[in-house]
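Report on one structure; see the data block that follows.
Apart from one protein chain that is not included, each protein chain of the complex appears where it belongs.
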């Protein structure tokens, strides 16, 4: 039974994400490459027309082949390049492997600990994300399957850079407790070497969306560290500008020229997105966002979260 | 980079069809099983949540696993059961194999000629449509790759039932010329044995949609045959009621009881949709459709089609 | 700022309904005419391209201008025409006014009681649904704002026909208790005159969808009435075949010809959808649905519903 009447070029398979309750973002699909479910989450690898292969977890786009370099170069290089000599790196999360891949491009790096809770996601990405294959098999990479907080609490070694590549701090969500003031103070900071830098992805950072978590992560970190730099970049497949926050008790001294020099010296291969000028632009926020970050008063605390969930006020 | 915030149960991959310019019909997808392009058309096999595996050609749903039995039982059984002893059957189109499958369930049938123009569609369906595997390998089935009109013009044998399983008669479309009065009179009817029956799929037959092609196919056939029966059935995956028209120069004599008796005698396995009462219902059209069919005046002719396409008025 | 690059004819505003979790039905919109919220529900009147003005309640299409006649003629005329002389009619629900409009076309009718719980919906429809204006102001119509069950329990008068124009019997939904065996037996049936007929809308009746509520409403009614007729019709704007069930303790005697005669005698204006043959077709179900209705064993009871909701097993 063939009832052909249409225009063969019409796109008929779509990936659809509700970015917010009132906002949808839809990509035409070539195919659904793999789907699966882990102990913690649903996972899929899609082949999309506008953004290439896309990793989707629990119905949310994680990273797309054509522009994940923006996210991962922005997450990794500012911190590693501002550090004088980064050798030991700890990744909280990062199971996709792209964060490790960017870190391992730094010639100074001797040891990368990647601590993700979901072994099956790591296996899925190891199998299917071709761009990260080499990184997964780099002898400097040490993969640990554990909760990042538990892992940092029990370890006694120190790191030059710790990188947070985790889900946003949604109240009641799995990662909230990895964004609190007490976690930063009592667990994370003690694991940094002198001169050490912490950087974390920090959620959407658009003119409106930065109030969801970006401003609050920024404000929490400035309670804990002396020097804190928020920065952002537009990521096409996210349909938004994304944010990161970098923090240290040592000042960030490198200017654009110095960053470019360090890239030439330390980083193998060529960056596509990040260089000195890119960082100037990314770390100079617009008036609208700058003002709102300056005025943020909320701090992520364990007690606050509990309070919001209606179990009454607890002593911090 | 894992930004999980969502509800894992949300459906995020969709098949979408514009049934009309203003009307869309969308199925959640499990996966895109196969895609390909033939010389004539694009083809895909999708695994949909609401309707199972679905064959899509040029962006239009052809048949869905869970309800194709409604279409194919309705296309095949009324004609074969009204015939006294159907032995030789000709299918125009039908490359999917489901029409052949239903025909081959009739014990009287000795020879089925299936004439489809697109060898690659036939191969695709032979490979992937499990329900039709057996039919494709039945020794009574003779597959011919040719234009059905050219094939009927050159053949000299006769058939008890000829079945039209073709795309709708869109002006300028590939199948228009297989629905014209002159084709029926000069090419098709001469290939029917005495007592022979022609049946064709006849497009949407809903309270409004029957005016697209159903009423005109009906009216064209009643210019050519003495006895013409239009009938219809709602097919969930099409989001519409579908129509067929059955025509002969011999009267259709079987009532519901007689049809049920013939099913018991002649048909292997059990029908899911079609029986005598189903045919009473299907061939008794509602007032709205009946009136509109009675009043239809348009006839498909070669000249009419050419005129519409602006190449000037031709003598019929 | 004008960034025109597109095709002006593209449809860009859409109404979208999730018919099922995996199935969507979308209409291009001309405009959103009115929106509002009542004590019980959200309500909107949309101007859609494919189906004209459409009444939407709580995100579900209730009736569309171009094809509501199929639903309302099918709900009203079979029962009124099978009755010998219907004078007094009771509508449970029906606040839209279309059911009353069809009833009031019957010359025999002297008194129509329309009992809807939501005064604001009635007022909304009275204001905006032009086709029902006249009916709302007919002196034979008596509007009562009350729960239909409470109203029937307290009344002492009797009716020739009672019509159920209510939401589907979803467990825990507002109308479930108006579809139970005990309601029919103890409350509704005592309010019918001798020879009286009850008819109710009965939810989707497609080849698959009839198992949601149609078969169970049918089976519940055949526990209570001697003669029960299920029937159905495809309604384009619902993207499904719809069902109704008609029940009485007196036999339904009129054949197609008799129905047509009564239409000529009793009904003002001309039906668009319903006549004798339409009823033959509508009440002759396909093999698939017929078999499934015959085999249905579930009965709607108050206890059953409560049990399902986990409040423990109650004595029926």
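Chains here go by letter, A, B and C, matching the order in which they are written, and residues are numbered from 1 within each.
Heads up, the rule we're going with is that contacts are C-beta pairs under 8 Å (C-beta built on N, C-alpha and C of every residue); 3 or more make two chains touch, one makes a residue touch a chain.
Everything quoted here is computed from the prediction, not taken from an experiment.
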Displayed chains contacted by the hidden chain, counting the whole assembly = A, C
Looking at A:154, A:264 or A:287, which makes contact with the chain not pictured?
-> A:287
Out of C:23, C:56 or C:289, only one touches the absent chain, namely C:56
Just one of C:17, C:65 or C:151 touches the chain that is missing; which is it?
-> C:17
At which residues does chain A meet the chain that is not included here?
-> 11, 14, 20-28, 48-50, 66-67, 70, 206-209, 233-234, 236, 239-241, 271-275, 277-278, 280-282, 284-288, 290
In the whole complex, what residues of chain C lie against the chain that is missing from view?
-> 1-10, 12-18, 29-32, 35, 41-42, 44, 46, 56-60, 62-63, 68, 71-72, 75, 93-96, 98-99, 121, 165-168, 170, 173-174, 201, 203
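Throughout what follows, only the chains that are shown with their structure count from here on.
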Chain-level touch network, classified as line, ring, star, complete or other = line
Could you state the distance in Å from the CA-based centre of chain B to that of chain C?
-> 33
Using mean CA coordinates as chain centres, what's the chain A-chain C distance in Å?
-> 53
The positions of chain C in contact with two or more other chains are none
